[in-house]
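To start, the structure under review is shown below, and the notes come after it.
Only one protein chain is missing; all other protein chains are in place.
When the chains are written out, they are named A, B and C in that same order, and each has its own residue count from 1.
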Amino acid sequence: MIAAHIVGASGYAAAELIRLLDRHPDVALGTLESESGAGMRVCDVFPLLATFRMQLAGSGAVDAAAQPGDVVFLAGNHEVAHARAASLLARGARVIDLSDAFRLHERANGAVYGLPERYRDALAHANFIANPGCYVTASLLALLPLAPYANDITQIVIDAKSGITGSGRRPALGAMFAEVDGDVRAYGLEGHRHHAEIVQEARALDITAPIFFSPHVVPLKRGILADVYVAFRPGFVIDLAAIRAAVARTYAGSPFVQLLDGVRPPYLPALEGTNDAQIALAARDGLLHVMSGIDNLGKGAAGQAVQNLNCMLGFPEDRALGTDRTALER
Amino acid sequence: MIAAHIVGASGYAAAELIRLLDRHPDVALGTLESESGAGMRVCDVFPLLATFRMQLAGSGAVDAAAQPGDVVFLAGNHEVAHARAASLLARGARVIDLSDAFRLHERANGAVYGLPERYRDALAHANFIANPGCYVTASLLALLPLAPYANDITQIVIDAKSGITGSGRRPALGAMFAEVDGDVRAYGLEGHRHHAEIVQEARALDITAPIFFSPHVVPLKRGILADVYVAFRPGFVIDLAAIRAAVARTYAGSPFVQLLDGVRPPYLPALEGTNDAQIALAARDGLLHVMSGIDNLGKGAAGQAVQNLNCMLGFPEDRALGTDRTALER
Amino acid sequence: MIAAHIVGASGYAAAELIRLLDRHPDVALGTLESESGAGMRVCDVFPLLATFRMQLAGSGAVDAAAQPGDVVFLAGNHEVAHARAASLLARGARVIDLSDAFRLHERANGAVYGLPERYRDALAHANFIANPGCYVTASLLALLPLAPYANDITQIVIDAKSGITGSGRRPALGAMFAEVDGDVRAYGLEGHRHHAEIVQEARALDITAPIFFSPHVVPLKRGILADVYVAFRPGFVIDLAAIRAAVARTYAGSPFVQLLDGVRPPYLPALEGTNDAQIALAARDGLLHVMSGIDNLGKGAAGQAVQNLNCMLGFPEDRALGTDRTALER
Partner (left out) sequence: MIAAHIVGASGYAAAELIRLLDRHPDVALGTLESESGAGMRVCDVFPLLATFRMQLAGSGAVDAAAQPGDVVFLAGNHEVAHARAASLLARGARVIDLSDAFRLHERANGAVYGLPERYRDALAHANFIANPGCYVTASLLALLPLAPYANDITQIVIDAKSGITGSGRRPALGAMFAEVDGDVRAYGLEGHRHHAEIVQEARALDITAPIFFSPHVVPLKRGILADVYVAFRPGFVIDLAAIRAAVARTYAGSPFVQLLDGVRPPYLPALEGTNDAQIALAARDGLLHVMSGIDNLGKGAAGQAVQNLNCMLGFPEDRALGTDRTALER
C-alpha cells in the first residue's frame, strides 16, 4: 500500500481526489492538510463526502508525515506548489502538482507534464508530475490526433465552456448561484493563463498555426466542452473518415478516451465523476470541428492526477477510475 | 450468475437499473425490453450510459427470454405491470415491480412490499416484490423509528420536494426545462396516489394520526427531500436524544440509512447515484421535524429494487450498491 | 419630485430598488451609498442594470445629501439600520428600513410595520417604516385571511422555499453555484430570526396556535413559495369556498395579491421582478393548505418598500409597480 497525502485538501479537486483515492486498492489515504479546514472532518467540509469522517490536518502536516515513496498531491494554488514541492521531493516523496506552477517548460523544474495520452512513457519514470489544466486537457485531447496534419492547419479557434467548479471553492461573487444561473459568461478577454500551456503542447506537435482560446462559464457544476475549430490551408480537402481513423489510432491504448460515432456530441453528465473524455467530429463549410468533453474535476484535475499516479507507480491506468466499464465490451 | 431482465427499459429508473445491475457480480443483464426504444442501443437511448452498447428488444421479448429463477424488473407503468406480472411469475421468474400496481394490500396479489428496512425477513422468502414509491420511501424512513411514539402522535404533515425525474421520461410540458427552471411547483392539490401508500404503512406502525402529504417539483434532476413534521398530544415532551436513539436503533442493521449528527440537513448531491438515505432531526416550538433525503432514482426506485433483489436472493444487501463506503469506518 | 436615497446600495434588494425607483414618475433617485462599491458605476456593480451609469457614493454620503422630506431606504443589515435611522429621522427624512432592526414591537422605536395589506392606514401617516422580512411577507399573506378562524386553528406549519438571493450578495460558500445547484437545503434547524416576526403578526390576528417555521434554500435565484399547513380543532369542518371568499374579501382593495382559481399553484417565474403575490388554496385529509408565492426581492423586499413609499406619500399603491397589468381587466 502506498500512502497518498494531499496538501490543500479543502478545494473541489481535493474532494474528488479523496473520493477516488479512497477506492484505490493499492493506496491508503494519508494526511489531508488544509489551512482553512484544519480540525474539521471531511464530511463537514464537503457534504458531498457524507460518509468520510477523517479529520483534516493543519499547515505543514504533510511535510511531517510524508515518507520516501509516498505520493503527495499538491491541490492548492501555485504559491503553495512553489513553497512545498522541492522539500517534499527532497524527502523522497513523489509529487503530483495540480496547479499551474510547473506546467510550462521554462519553469518545470524537472516536472513531467502529466498528460498520459501523450507522455505515458515519461510518466512511468517520473517522480514529479505537473498535472495539466482542465481547459488544456480538453483542448489537447482534440488536438493530439491532428499532429499528422500539423502543416496543413492555418488557424485554430478553441471555444470552451466550463462548469463553475473550475474557478475553485473560495467564495467569490462571480461564482455565486445568483450570478452564474441564467448566464453564459465569456471571460479571459485579455488572455487566459491556460493559453500558453495549450500553445506549448500544440507546438510540440508541430502545429504552428495561431491558436485562439476563448473560455466561458456556463451554469453547471462540473464539465467542460471544448469546441475546437480547425481551418486548413487553401486546397486542403478534409477527409473526415481519415481524421476519425487518426483519432481512433491515437487513443487505441488509452482507456479513457471515447470516440463518439455518428453525429453524437459529447454529453457532459455522462462524464461527471469519471476520468473519461468524449471526442466527436464534424466537418462542413471547409472547417473541421472537434468536440472534446471532460469532467473538469475528473480528467481535468483529480481523475487525471490519479491516472498519473497509476502511470508513475506502474498500476493499470484505470485503477480506481474504471467503474461501470464492463458494458463497454458487450 | 442470475439473469436479470427489464421490461420498460427506456425510462429513467431503467437506466439506473442497467447501470447498477451491470456492476453486480452475481447478476448478468439479460433482455432489455422497450416498446419505444426497440432496436436502439442503450447508449443511444440514454446518453448518460455512453459505454453501454447493448440493444433494446421489442415488446414481449422478456416473456420469451425469462427462465425459471431469473429476475424480471417491471419498470413501466402499472398497466404494464398488471399485464405482465402473472405470466412471468407463472413461468417461474421472480418479479420486482417498480410501479404502484401491487403496493396496496387490497391489490397486492401476493407481492411483498419491498422496503427492506421494514420487511427484510419477508423479502428473503419472496418471489414477487412491489417496490415502494419514491416519496413513500423517503417518508417511511422518517416514520419507521417513530413507531414507539405512535399513540402520542396527533398530526403528521409531509412536505416533499422532488427532482423532475420522478415524473418520468415521457416528454411532457410540465417536465420541460423552460417550465421547471426557476419554479417550485406544489402539486397533487386534490390528492396524490402516494398518499394511500404512506397511510397504509403508517397504519401498520400503529400510527393513526392524520397524515397530510404535499409533493413539490423543484428544479433539480434527482433527489427527494421529505420534510416530515410531527405534532404530539398536549403534554408530550419531545426528547430529541431519545428519538435520535430510536432512529439509530431502527437502522442499526441497515447499511444505507445515515443518521446525520448535529444540525446537518440531508445533502441531496451526496445521495445522487447511491442507494443511501440521510435522516436528520430537529425539534422546536413543540414539533418534531424529521428530514429524510434520498435519490428518487436510487433508494426511491432502482437502487431499492436492486437491494430487494439482494434480499430475495440472499446476497449481502449492499452488493452492487456499496461503492465508496470504506471511508465510513475510519 | 421626491428624492430617494439608498444606504447599502450594493446588495440584491438595492439593485431592485434602483430599478423600481428609476421608473417611478414622482421620485428622483438621489444618493446611492455603498461602502464596498464606492466610486463604481451601478452597471459595473450590477451587470443586471446594464444601462445605469450613476456612480455609487461612499460611507456617510446619504446623511450629507438627505433633505427634510426625502425618503431614505436602509438596505444594509441591522447594524447599519441602527446606526443610521435615528439621525436621518432627526434631519426630517423619511426612513424605510429593509433590515430586521425595527420589525419587532419591543424594538420598533416608532417604526410602523410595513405590510400594506395589513397596516395600510397607519402607513399613510408614517415617516419611519420597518419593511417586513421576505419569508414573513409570504407567510402573513397566507395567514391574514384566516383571522376569522383564529380560535379554530390548533397548529400551523410553514414550510418555505426560497431562492438564494434571500441570503444576500456577500460571497459565502453556501451561496455558491456549486453548493446550491442540485440541492434542497433545510436550514434554521435551531430556529430562524423570521420566526418571531411571524409569530408577532399572527398573534396580532389573535391566532394563538403554535407556529412551526421551516425555511429551505432551493436552486433558483428569486422567489419564495410558502406552504402554510393549518390544522383545526376536532370537529371543525373546513369550508374551502368560505375560506376562498375570506381571502378574496381580505385582498379586495389590494392590487398585488392574486387569488388563484381551481388547482393552480403559484408560479414563481410569473412573480419575478413584480410586487405581486399569488395565493392558492387546497384542503384535504382534514388540513387547510395555503400556498403563497412572491418574489423575495419584490414583494419580499424592494417592491414592498416602494409600495410602502407610495402608501406613505399618498401615491397610488402600485405606482412604479404596475406594469403589464392592463390585461387583468379583460
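Here, contacts are C-beta pairs under 8 Å (C-beta built on N, C-alpha and C of every residue); 3 or more make two chains touch, one makes a residue touch a chain.
Note that this is a predicted model, so its numbers are computed, not measured.
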{"item": "Chain not shown: contacting residue from A:F177, A:Y267 or A:F315", "value": "A:Y267"}
{"item": "Given B:V180, B:V247 or B:I294, the one touching the chain that is not displayed", "value": "B:V180"}
{"item": "Residues from subunit B at the interface with the omitted partner, ascending", "value": "12, 163-165, 169, 171-173, 175-182, 219-221"}
{"item": "For subunit C, residues in touch with the removed chain", "value": "19, 22-23, 29, 42, 44, 47-54, 258, 260, 264, 267, 269-271, 273, 276, 278, 323-328, 330"}
{"item": "Interface with the undisplayed chain - residues on subunit A", "value": "155, 157, 159, 161, 181-187, 189-191, 195, 210-214, 216, 218-223, 225, 227, 229, 231, 263, 265-269, 272, 280, 282, 284-287, 289, 291"}
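As a working rule, only the chains that are shown with their structure count from here on.
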{"item": "Furthest chain, CA centroid comparison against subunit A", "value": "C"}
{"item": "Averaged-CA centre spacing for the pair subunit C and subunit B, given as whole angstrom", "value": "38"}
{"item": "Between subunit A and subunit C, centroid-to-centroid distance (C-alpha), Å", "value": "45"}
{"item": "Shared-contact residues (touching 2 or more other chains) in subunit B", "value": "267, 269"}
